[in-house]
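As structure tokens, the structure follows; a few thoughts come after it.
All protein chains but one are shown in place.
And now, subunit A:
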Amino acid sequence: MQLTMTVNGEEVTAEIEGRLLLVHFLRDHLALTGTHWGCDTSNCGACAVWLDGEPVKSCTVLTAMAAGHEVRTVEGLEQFGELDAIQRGFMECHGLQCGFCTPGMLMTARALLDLNPSPSEQEIREAISGQICRCTGYATIVRSVQWAAAEEAGARTSIIDAGTP
């Protein structure tokens, strides 16, 4: 079947098998290999991407279901050559080791911060509880998200300050 969708702001049209999973479409057809595949049972979250602004597990979404919709992957986080605060937070706070869970964590954490700019530790832990990380023990991921939240709060304050005479 032929379909069209938007991936990281660009329209893509492709000819695919109806059963193709979105994770494999992104990885094998679009070479967006930042999205990973870590389980067969929708448990690990390594495959998390955004579908119309909501994080979804792309191993559990048929490519066909994304037709006509907007997909955003980890490759779409960096804007105009500048890393997103959440990406910087993970680097600053050692929120990653092997880096395999990282893209899914970043997408989920970004969605959380868009919804809730200053989440508590418990809210962060709940938000990422559908993702497994085998390396970090999660505490540094929590700190990374808190770092990004603080960074953005600071950035917002300075924007407000700049606009106030």
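As a convention for this text, a residue touches a chain if its C-beta (ideal position, glycine included) is under 8 Å from a C-beta of that chain, and two chains touch if they have at least 3 such contacts; residues count from 1.
Definition applied: contacts and distances are computed from a predicted model.
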By UniProt, of "Peptide/nickel transport system permease protein", "Fe-S cluster assembly ATPase SufC", "Dihydroorotase" or "Carbon-monoxide dehydrogenase large subunit", the chain left out is "Carbon-monoxide dehydrogenase large subunit"
Of A:46, A:71, A:111 or A:149, the residue touching the omitted chain is A:46
Subunit A positions in touch with the non-displayed chain are 17, 19-20, 24, 27-28, 31-41, 43-44, 46, 73-75, 77-78, 83, 87-88, 90-92, 94, 96-103, 106, 121, 124-126, 128-142
